[in-house]
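Here's the structure, in structure tokens; my notes come after.
Here the complex is missing a single protein chain, while all its other protein chains stay put.
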Amino acid sequence: MGERGIELALVGCGRMGHLHGANAAANPRFRIRWCCDANAESARELAASFGARAGQLDDMLADAEVAAVIVATPADVLLETALRCLDAGKPVFCEKPLASGAAELAEAVRRRLVGTPPLFVAFNRRFDRHFDALRRRLMAGEIGTLETLHLVNHDPEAPRAEFVRRSGGLFKDFSIHDFDTAAWLIGEPFTELFAWGSCLIDREIGRLGDIDTAKILLRTGTGRICLVSNSRRTGYGYDQRIEAFGSLGRLAVENRAVDRVVRWSEEGEAGSPIPYAFPDRYDEAYRAELDHFADVVQRETPPRTGARDALNALVLAEAAQRSLAAGAAVRISPESKE
Amino acid sequence: MGERGIELALVGCGRMGHLHGANAAANPRFRIRWCCDANAESARELAASFGARAGQLDDMLADAEVAAVIVATPADVLLETALRCLDAGKPVFCEKPLASGAAELAEAVRRRLVGTPPLFVAFNRRFDRHFDALRRRLMAGEIGTLETLHLVNHDPEAPRAEFVRRSGGLFKDFSIHDFDTAAWLIGEPFTELFAWGSCLIDREIGRLGDIDTAKILLRTGTGRICLVSNSRRTGYGYDQRIEAFGSLGRLAVENRAVDRVVRWSEEGEAGSPIPYAFPDRYDEAYRAELDHFADVVQRETPPRTGARDALNALVLAEAAQRSLAAGAAVRISPESKE
Amino acid sequence: MGERGIELALVGCGRMGHLHGANAAANPRFRIRWCCDANAESARELAASFGARAGQLDDMLADAEVAAVIVATPADVLLETALRCLDAGKPVFCEKPLASGAAELAEAVRRRLVGTPPLFVAFNRRFDRHFDALRRRLMAGEIGTLETLHLVNHDPEAPRAEFVRRSGGLFKDFSIHDFDTAAWLIGEPFTELFAWGSCLIDREIGRLGDIDTAKILLRTGTGRICLVSNSRRTGYGYDQRIEAFGSLGRLAVENRAVDRVVRWSEEGEAGSPIPYAFPDRYDEAYRAELDHFADVVQRETPPRTGARDALNALVLAEAAQRSLAAGAAVRISPESKE
Partner (left out) sequence: MGERGIELALVGCGRMGHLHGANAAANPRFRIRWCCDANAESARELAASFGARAGQLDDMLADAEVAAVIVATPADVLLETALRCLDAGKPVFCEKPLASGAAELAEAVRRRLVGTPPLFVAFNRRFDRHFDALRRRLMAGEIGTLETLHLVNHDPEAPRAEFVRRSGGLFKDFSIHDFDTAAWLIGEPFTELFAWGSCLIDREIGRLGDIDTAKILLRTGTGRICLVSNSRRTGYGYDQRIEAFGSLGRLAVENRAVDRVVRWSEEGEAGSPIPYAFPDRYDEAYRAELDHFADVVQRETPPRTGARDALNALVLAEAAQRSLAAGAAVRISPESKE
């Protein structure tokens, strides 16, 4: 019973704050003590629903009872907020990509982001049961030597212009997940990257200088190649698939349908829809992240992913931006990775 | 080249005659020489399409060049026609169930139907690549000892009253296939049978004293149980499946879709329809039957299925009729099988 | 927050007690206050793991703070225990089949089992997301009029002799789920039943007078037919499927694999195993049952299933026993259902 009740603060009461907050409230290992947000009203509302206090970041950081913090603020203040919590001695759970630029993040890593108190950067794909099973089977050699990878990460519907404007662009906001997943699976550094992007879905996105459709190729020094396919709109839910081709065969993660009901009519067999978006697709993963964070806080388990992984993904995202601008393959320089 | 061109007569120019005729015309091992039908006009038309002669049964039987006969007449004259061809020394390919009653067929078997010239009773399921693969794997012990079987045989749409009236009833016309398939797969005699039938699809069928929906259980002396599920209408094509449960696992034949295209929309994944009816589902099997018949005629290969199999299936069909009438399980008496 | 913390007693600390106890401990709506078991040591151990008290049934019933009871005792004392809790004014959650005989249960129903305090008999299939989705779509008319049903309920491995001896037999212990599910789906009373059983898996089961393999047919007054297929051992996990055939098509629930990883090798495509047994297959359903029970206790929601459903299933199980003994179809007399 001693493991019950990590006193938790939630900083950032938007969509992700609500999601992580609800999971923490349902998890007996946590007790939500504070909700903080730049918008005091948002903090108050969410705090009320959890029976927690609402307040300013400083008040929360001054509370010695707070044993852990979830930082779910907008991307532009995420790094700064995380640093302040760590400086106050609080273990931090935060969302990717942690910083808006690789240089800034590399600097922060050098100064403080690795070590104690622990910083856990939650890449949800790594906590997905299906992706994790694929990786374990890859590592176990089920398909021999891995040669190439295809990652499909397509969102159900294009975000609104306002979101796009503040998102950092497709590569840093969305493809970032795939850069981390690819690195996690491939087992050696990517040395080159080529990216093509188009604006096929929503012209407004193009007017904002962003793209909504991309195919990105990454290559390692030994010649392994990974495709990342991104789209901002599927028309059929959240398409999340991996194919791994190896010397002895293929391992893949297929989409799962929301249930196992099938219907046969004269048009043929029809299954059920796939989860529509990330909260449904990665529901288990978000709960598993939180459990892992409890282990990090209570049992001194090192975080499975941290600032170095975030930096690695960010370096690839910036390489993709350079490749797109240049219309050419770019090298991932070793310097940029440290 | 010596195997080309078995001179073939086609007796019965209805639906099945057309089907087998078209296959024979496309098979270089056969040359269609005669088309015969009680309806002279039907015979003439079909004969013209094949560049063959039309005529009476007697004329054809008197033609010494005819080396083989396909008998595809209505059920009520099938046995008599087949016997006349055999009496004239011609090898015969005929459709199930060969006779309208087991007693009559048993008598014919005793007199002549086994031996020379060969009689091949074409049960299409046995020539289906999928069902045959399942049987080979069963026999090879892939799932250990076979314990129970489920056969699903559901037709796409109910036949017209006129067909039902002359069909001999659901068990002899339709379930007969499953009785043969079950016997082929189970590997030991069925000793008991229980049948329930309902008229749920078309009241006209009930008025004619027939049923359109049935669940039949068959049991062997060692306690193995087989379910046969029959329906005259699916709403989704021709449902043809087998499940075999054994001591080590399960082997099944699933329906195949007409193509491997799948579509994902917000309603989920949708495949293509399954074949609508028997000519499409068993197209390969009908061609394989014909090839087997060529082997029977040219190479003295014994027919894979003959009058004894037809009799066995008919005995089970009559047992089903008795069970249905009695509302009770009935024994399959060993006598009735000889 | 007012809904947190129903003070709960757990009576019966065996396998199902552990399962429901773990779910209650993880559910913020419950606080486990008591664990009771005829075996005091079992009660103490489980109580310790939850930080609850261990004690006798009487002590627990005398505790006015106890707001609800889960009864998970062996079948032979289940009804009596449930009645004592109800008499003490406690709402009860209990496992099927509630009683060992229909007559006994019918009597108890007449006396007390319907009304207040509420009795919830937890049939896990009804709380399964997949089965429930199938039922909703059936009710919505997606396949027109329901005509026939196939339920496959096959356990992964045969129970030990000791379990079999106390189980009440296959029909009351295992098929009982299917009788309830069939009744839930078919939408009108079953009037006839035919059952065949064999002992194919473990001779010891036969020596104890029980069977390990069964095919049961049930029919309604309008001629709809339901097949129940039961086996005590699959060799491949817990096979839980439903097929519903209607006038416009087919709706089915397929097994789900434990994850969505597939592997392609020269032997073909291979998926992941299905859940091995009921705790894995119905994990979500058990949690949903408990949530429903919280609604029953806190919000006066009527139990979705109660003593009448248990009685109905038991009547069918006893009819199956009679049919098996008689080797004939039996009628489900309307009297026996009240």
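A, B and C are the chain letters, set down in written order, and residue numbers restart from 1 in every chain.
Just so it is clear, a residue touches a chain if its C-beta (ideal position, glycine included) is under 8 Å from a C-beta of that chain, and two chains touch if they have at least 3 such contacts.
Keep in mind the model is a prediction, meaning the values are calculated, not measured.
*Asks:* Pick out which of A:Gly5, A:Gly51, A:Gly89 or A:Gly144 touches the chain that's been left out of the picture.
*Replies:* A:Gly144
*Asks:* Looking at B:Ala43, B:Leu119, B:Ile143 or B:Cys226, which residue reaches the missing chain?
*Replies:* Only one listed residue reaches the unshown chain, and that is B:Ile143.
*Asks:* Using the touch definition from the top, which of A:Ala38, A:Val114, A:Leu208 or A:Ala329 touches the missing chain?
*Replies:* Answer from the full complex: A:Ala329 touches the omitted chain.
*Asks:* Looking at the whole complex, which of A:Arg31, A:Arg53, A:His154 or A:Arg260 touches the chain that is not displayed?
*Replies:* Of all options in A:Arg31, A:Arg53, A:His154 or A:Arg260, contact with the hidden chain holds for A:His154.
*Asks:* Across the whole complex, list the residues on subunit A that are touched by the chain not included here.
*Replies:* Missing-chain contacts on subunit A: residues 143-145, 147-148, 150, 154, 194, 196, 198-201, 213, 215, 217, 219, 222-225, 227, 229, 231, 233-236, 239, 245-250, 327-329.
*Asks:* What residue numbers in subunit B mark contact with the hidden partner chain?
*Replies:* 1, 25-26, 28, 51, 129-130, 133-134, 137, 142-143, 248-256, 259-266, 272
*Asks:* Which residues does subunit C use to touch the chain missing from this display?
*Replies:* Touching the chain left out of view, subunit C contributes residues 234-237, 239, 257, 264-274.
Assume only the chains that are shown with their structure count from here on.
*Asks:* Going by C-alpha centres, which chain is most central here?
*Replies:* C
*Asks:* So, what's the distance in Å between the C-alpha centres of subunit B and subunit A?
*Replies:* Each chain reduced to its C-alpha mean, subunit A and subunit B end up 58 Å apart.
*Asks:* What whole-number Å value describes the gap between the mean CA coordinates of subunit B and subunit C?
*Replies:* Once rounded, the distance between the two centres reads 43 Å.
*Asks:* Multi-chain contacts only, two chains or more: what residues does subunit A have there?
*Replies:* 264-266, 272
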